[in-house]
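With one protein chain removed, the remaining protein chains of the complex are shown where they sit.
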Amino acid sequence: MTIQAGAAVADAATTPPRPARRGFRLGVGRWGLAIYAIIALVFLLIPIAYTIAFSFNDSRRTNIVWRGFTLDNWLTVCNSQGVCEAFGNSVLIATVSTVIATALGTAIAIALVRYRFRARAATTLLLFLPMATPEVVLGAGLAAQFLSAGVQKGLGTIILAHVMFCISFVVVTVRARVASLDPALEEAGRDLYASPAQVFWRITFPLLLPGIIAAALLSFALSFDDFIITNFNSGPVVTFPKYVYTAAARGIPAEANVIASAVFLLAIAIVIVAQLTAAARRKRMGSTS
Amino acid sequence: MAFGAFATAAPPTEPAPRRRGLIALWLLLPGLLYLAVFFLAPLIALVMTSLQAPREFGDIGQFDYAFRWENYLEVLDGYWPHVLRSFGYAAAATVLALLFSYPLAYFIGVKLRRYPLWQALALTLVIAPFFISFLLRTLAWKQVLSDEGPLVTALQAFALLPADAHLTGTPFSVIFGLTYNFIPFMCLPIYTSLERLDLRYVEAGADLYAPPASTFWRITLPLSMPGVVSGTLLTFIPAAGDYINASRDFLGSTDTAMIGNVIETNFLVLQNYPAAAALSVVLMAAILILVSVYVKRSGTEDLL
Amino acid sequence: MTHKFDEAGADLQLDGITKRFPGFTAIDDLHLSIPAGSFFALLGPSGCGKTTTLRLVAGLEEPTDGRVLIGGDDVTATKPHQRPVNTVFQSYALFPHMSIIENVAFGLKRRGVKDAATRAHEALALVELDHLAQRRPSQLSGGQQQRVALARAIVNRPALLLLDEPLGALDLKLRRQMQLELKRIQSEVGLTFLHVTHDQEEAMTMADTVAVMNKGRIEQMGAPEELYELPRTAFVATFLGQSNLFTGPIATASASSIVVDVAGRRLEVPRDRAQRHTGEVTVGVRPEKLLLHTEEPAPAAGVNILGPGRVVDVSFSGVSTTYLVAVPGVGVVTVFAQNMVFGPVVNEGAEVWVSWRIEHGFGLSDEPGAAVRFDADADTESIAQQRLQQLEAEAEGA
Amino acid sequence: MTHKFDEAGADLQLDGITKRFPGFTAIDDLHLSIPAGSFFALLGPSGCGKTTTLRLVAGLEEPTDGRVLIGGDDVTATKPHQRPVNTVFQSYALFPHMSIIENVAFGLKRRGVKDAATRAHEALALVELDHLAQRRPSQLSGGQQQRVALARAIVNRPALLLLDEPLGALDLKLRRQMQLELKRIQSEVGLTFLHVTHDQEEAMTMADTVAVMNKGRIEQMGAPEELYELPRTAFVATFLGQSNLFTGPIATASASSIVVDVAGRRLEVPRDRAQRHTGEVTVGVRPEKLLLHTEEPAPAAGVNILGPGRVVDVSFSGVSTTYLVAVPGVGVVTVFAQNMVFGPVVNEGAEVWVSWRIEHGFGLSDEPGAAVRFDADADTESIAQQRLQQLEAEAEGA
Partner (left out) sequence: AQGGNEPPKPAEDKSDSDKRLVWANWPGYMDEDDEGNYPTLERFIEQTGIDVTYNVDVDDNNTYYAKVRDQLALGQDIGADTVCLTEWMVARLVRLGYVQELEHDNIPNIKNLTPSLADPDFDPGRKKSLPWQGGFAGIAWNVDELPQGLASVSDLWAPELKGRVGVLSEMRDTIGVIMLDEGLDITDFDDADFEKGLDVFREHVESGQIRNVKGNAYLEDLANGDTLAAICWSGDITTLNAEEGREKWKFAIPAAGGTIWNDTFVVPIGSTRKTNAETLMNYYYEPEVAAEVAAWVNYVTPVVGAKEAAAAIDPALAENQLIFPDDETLSTVHAFRTLTSAEEQKYGSDFQSVLLGA
C-alpha cells in the first residue's frame, strides 16, 4: 500500500485524541498477570496455611479434626516422642550431605565447563542419569547394594544415598554459573600477579559463590525433604519425613506441624532479612553517587 | 536468587576449553567415583536382581542369581497398564504444572524485575512448599480434598459435584497432588530463563510488527525453552516414578496405582525383588527413551 | 489495524515530548520535525537522551507528555508493532534462536508478505552477508551482527527507520563503506532516516539535518555545514568538532561587527555571526581556519591575529597535523593544517603567530561564567583541562 | 621468582612467535622488538591477531613456537602472574564482586605492596574516579569502567603495559582526553606501552612506532609519518588512511623516477619511493595531497595531472570536504580539501582536474592481480567497490 506522505499529513487534523485508549492498555495487560500471580501464590500456600493452622490445633493423638486453638504444641514440641529427634536427624543428614555433595558437584561443574576431555559425553550422561532415575529405583537399588555388602543401615547410609542424588543437582546449578563466568576475569587475576590458588580463592570462588549457595540450598532442601530413598536406606534411623510417613498411619501429631511451620517461617524470615539488607545496601551505594 | 540457577540454559559462550590433564582429573575423580560406587554399581546390581529366579523350596523373598528374562515379560504382562498410567499421570501433571507455572514465572522473572524485594519474596513463596515436608503438604491436601473437607462440601453445595462423588482417591486427586508437588521444580527453571530474558528481543519483535501474542510464541517462549525443557523434565521424571501421591495412604486408591506403587508393593510387601527390579529397569529405560526423544525434538540437547 | 509501508518515507513530528523516569527527566519538552525522505542525525554525549527519543518514536516507551506524529497521524497511543517504524538497535537485539535469514524475514512474515524469503535474501545480499544466511547470530562477528540488524530493519522498507549507533562496532574502513551503503539505500528508496550516532563526522557526512542534543533538549539543529560553521553555544562548538574559544568583554561594536577584548588583544567577529552583542562574550574559531605564521604578520583589515605564542605540541594524524600554540594570557590555541606537504611546517618550541579571517569567527550565546558542562562524564573533561593548563604554564615559564 | 617493576619500562622482544589454534594459525612467525620506554601501537583489522599477540606477551596464551623476551629475559615459560606486565583488557574484566578500590589495589596486594590503598587511590584520582572508589563495577558507566581498568593496570607501574583497545567505549571527546592522559603517564613514568587499537588516528597521534598487522603478520612498521607517507603495500595504503591507487605497466624508468601508464595517462613516482620498478605496478597518492583545478593546469615538471573528470560527490565533514572525482578510464579519485573557507570549492557535476606533486606519490610492492584482500570482513569491501564502480559508470555515462 502506498500512501503519499502529503496525504497523510492532511489527515493529521482529524486524528482523534488518544488518552482513553492508553488507560485501557495500562489496565488489563498489566494487572491481569499480577492478579493471576497472586491467586497462584495463594494456591501454593494452601497446604502450608493448613499445616500452620493445625499446628495450633488442640488435638489428641490424631490431628485431623479442628478441636480448638492452643499454643501447647509450640511450647512443648519436643515432648511428643521422636519428633524432635527425627527433625534433628534430618538437619544433620541434610547438612552433611549438602557439604559433601556441594564440594564434589562444584568440582565436577568447574571441570565440565573449563576443560575438554575425552569422556565428557559419558560424564554428562552419568550426571544426568541420577536425575532421570525415579526415586524408587534409586532407593531400592542402593538398598540392595548395602544389603549385599552387609553394611549396617543408619545415618551413614542415608547420607551416602543423599549425597548421591544431590550431586547432579549441584552440578547443574553450579555449571550454569561457571559457564556465565567470564574467563577474562581469571586471566585478569593472573595478569595482576595472583597465583593460581589466589585466583581460585579470590576470584573464581567468590564469583561462583551465588551459584554454589543456590546449589547448596537446593541440595539441603532435597535432602531434608526426601522420603522415598531414605525409607529404603535408613534402617532404624528416623528422619522427619519418615516420621511423618509413619505417623500418617496413626494421625500426625500436631508437633510435626509445629516443626514444619517453624522451618517454613524461619526460611521466609531469612529470605526477607537477606533481601532487606541487600536493598539497604543498594540504597546506600546509590546515594553515594 | 537461590534456586534460580537450575535452568539448564545453554551457556552464552562456552569459553574455549584450556589445559587438559591432571587438574580436570582431580576435579572430576572424587565425584565421578562416588557416583560409580553409589549409583552405577547399584544400578548394575539392580539389573542383575531383575534376572533372579526364586530359590527352590525357598521361603518368601528368597531368590538366586540366574538369567530369568521372563521376569520382564511377566511384569510387563501384569503391569503394563500401570506403566501407561504412570506416564499418563506424569504427562498430565507436567502439562498442568507448566500451564500453572509459566505465567507465574513470567510475572516474577519479568514483571517484578524492577522490584527485587518483591521478586525475592514471590520466589520464596514459590519454593515455600519445599520447606514443608512433601508428605505433610500432601496430607494437608488430602484433608482439604476429603469428602467432609471444605472443597467437596463447597462444590457439592453449589451442585458442581454430585452428592456421592468425591475427590480423594481419584485420578484427579493423584494428578492434582503430582502437579502441586512438582510446581516448584517447574517454576524455578522457567523463572531462571525468563529472569535472564533480554527484553530487548521482545522490543525488537514488537518493532518488527509482531503483536503481543506473536511476540510471545516466536520470541519469549523459544528463548525460555531451556527453562521449559528442564522444568518439564524435572517434573515429569520424578512424577512418573512417584509413589507417594498415588499411594492409598495419601491421594490415591486402588485404581490409581502407578508404576512406583507396583515397585513398592513388590519390593516391600511381596518381597518379590526380581519383579521390583525388572519394573525399575523398565521404568528407567522408558524414561530415558522418552526424555532423549523429547530433548532432541525440543532442540535443547546440551541438557546438563 | 493496517500498517503504512510507504515506498517513500513519512515525516516525523515530535510535539512537546517529555519523558520522565522515576527521579530523572530524560527528555524535556522536545519539539522536532523531520520531513519525509530526509536523513536526520541526532548527536549528543552519552546519556543525553538519544536512545530514549528513538524508543519514544518506536513506541517502546510511552511519553510522559506530548505527541508523536508519523506521516501526520498521531501514533502516541499506538503499539510498537502497529507503527510503520523499524529500529536498528544499539545492541542489535538479533534473535539468538533464529538463523540470520529468519531474523531478517521476521518482520516480513509478521506482516504476511509473500515472498519474505526472497526479500530477506536480497536484504542480506545488500549487506553482503547472504552467504551466512543459515548461521546463528552468535556465530557472527560484531560487525556482521550489526549489518544483519541493519538488513532486518531495512528489509521492511519502513516509512521511518530509526538507527541507534548502527555502525558503532565497525572499524573505520568498514564503517565508511557502510555509510555509503546506508546513504544509497536512503536516497534510492526515499525512506526517512533518524540516525543516532556519536561519530560527528558520520553525522555530518551523511545527514541532511543534524541536531545536537544535550541533557534531553535539542541544543542546535540545522544543516551540517551551518551547524559546524556557526555554532551558537559553547557546547555545540566544542562537541561538534573542535573550537578555539576566547572570552572577554565587548570592546567596541559596530553595525557590521563586534570586537572582543581578550587579554588585551582585540578579536573581531561579524555582528551577524555573533549571538550576543553586549557584555562578556565568548567568541571562537575552528582550528582549520587558522593560519600559522613564523613571523609576525602585518595587521590587516578583516584578519584577527594572535601571538606571539609558542608551539607546545605537534601531532601528526595522517591527513593533517595538529599544532598546539600557547599564547600567553590567552591560552592554548589549536591549529589544524592539512598535510599538503611532508612533515610539520613548524616544530615544537617555535615562536609563531596565528591569524584567521574575521568572517570565520563566531560569537556564542552562553552567559559568561556558565561553564561548559557535560553530562555524565564531566569529570574526565577536567583531565584534559588540567593538561592544557599545565602546557600553558610551561609555555608561560619558558 | 622476583618481579621486576622498573620505574622505567623494559623492552619487549618477540622472536619468531607462532600461535596455532586448532585449525587456524592466528600468529605466523612474528618478530617484533619494542624498545624500553616507547609507545608502540598495533593496528589491524578485526581478527588479525592483535589480541592474541597481547595475550602471548602477557602469558595468557602459550606460543606454539618462538620466544618472548621482556627486558632481555626469556619469559616464554613464565606464568602470567610472574611477568612484570599488565593488561588493560578489551572487555575491561573488572572483578564484579569487588569495589572499585579493591579492584585497583588487587595487583598491589598480591605483590605485598604496603601502601596499596593509598597508591590505588592515587591511581583512581589520576583517572578522576576517586569519588566512586566504593562502588561496584556494575554501578559505573562503560567509560568509567574502562578508566578503572586503566587505573588497575597503571597502578602497578609494570615494566610493560598492554592496552587492548583501552578507549573503545569512549566517545570521541572523552577519547581524545584520555589519549592525552595516557600519553602523559607513559612519558612521565617512562613505561613501555603496547597499544592495540583500530582507531588509526589514535595510533598515529599517540605512538612512537606503529605496526600494521594483517593475517597474523606485521605488514609494515615504522614511525607514524613514515608509515603514512610511504605505505609499502596496498593493504597499508588503504587501511591506514585513504589512498588513491592506480595500476598500470611501467612506461619508462629513470634513475630518479618511474613512470606508470594508467589508461594512457602517465603518472610519475620517485624511484626511491617505489617498491618495484618493473612490470605492472600500483602507485598511489593520499587524498589530501591532491589539488583540484577547475581549469586544466598547464603540464609542469614535478607534477602529475589527471583529468578532466567530473565531481560525483561532495561531502562536508567539518574540518575538510571530500570530493569524489570520476576520471573516465581511471576510476574515482578522492580529494580532501581543508575547509579554510566556507562552502565547497566546487560543486557536484563540475568538470575538474586533479594534480599532485610527484614526490607525494608512492609505489607499492603488491604483485599485479593480487587483489587487496581483507580478513574476515572482506566481503563488505566490495560494497563500496561496487558503489564506486556505479558512480564511475554514471559519470562515464554523463
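By written order: A, B, C and D. Residues from 1 in each chain.
Just so it is clear, contacts are C-beta pairs under 8 Å (C-beta built on N, C-alpha and C of every residue); 3 or more make two chains touch, one makes a residue touch a chain.
This one's a predicted model, so the numbers in the text were calculated from it and none came from an experiment.
> Considering the entire complex, write down the shown chains that touch the omitted one.
Checking the complete complex, the chain left out touches A, B.
> Going by the contact rule already stated, which one of B:Q156, B:S214 or B:T265 would touch the omitted chain in the full complex?
Of all options in B:Q156, B:S214 or B:T265, contact with the hidden chain holds for B:T265.
> Pick from B:G109, B:P129, B:G169 or B:G205: which residue touches the chain that isn't shown?
That would be B:G169, which touches the missing chain.
> On subunit A, where is the contact patch with the chain that was removed from view?
60-62, 64-65, 80-82, 143-144, 146-148, 150, 152-153, 231, 235-238, 246-251
> Just checking the interface: what residues of subunit B touch the absent partner chain?
Subunit B touches the missing chain through residues 49, 52, 55, 58-64, 78-79, 81-82, 143, 146-149, 164, 166, 168-169, 248-249, 253-257, 261-262, 265, 267-273.
Rule of thumb we're sticking to: only the chains that are shown with their structure count from here on.
> So, what's the distance in Å between the C-alpha centres of subunit C and subunit A?
The separation of the two C-alpha centroids amounts to 51 Å.
> Can you work out the whole-Å distance between the CA centroids of subunit B and subunit D?
Result: the chain centres lie 58 Å from each other.
> Find the geometric centre of each of subunit A and subunit B from their Cα atoms only, then give the gap between the two centres in Å, rounded to an integer.
15
> So which stretches of subunit C touch two or more other chains?
Residues 79 of subunit C each touch two or more of the other chains.
> Where does subunit B touch two or more other chains at once, residue-wise?
12, 212
> In the complex, go through subunit B and note every residue touching subunit A.
Touch residues, subunit B against subunit A: 1-9, 11-12, 14-15, 17-20, 23-28, 30-32, 34-36, 38-43, 45-46, 49, 100, 103-104, 106-108, 111, 116-117, 120-122, 124-141, 143-144, 180, 183, 192, 212, 230, 233-234, 237-238, 240-244, 249-250, 260, 263-264, 267, 273, 276-277, 280-281, 283-284, 287-288, 291, 303-304.
> Quick one: in the complex, what on subunit C touches subunit D?
45-47, 127-129, 131, 141-144, 147, 171-174, 176-178, 180-181, 184, 198-201, 204-205, 224-225, 228-229, 238-241, 286-289, 315-320, 322, 336-343, 359-360, 374, 376-377, 379-384, 387
> For the complex, which residues does subunit A have touching subunit D?
It is residues 182, 184-185, 187-196, 198-199, 202-203, 206-207, 209, 285, 288-289 of subunit A that touch subunit D.
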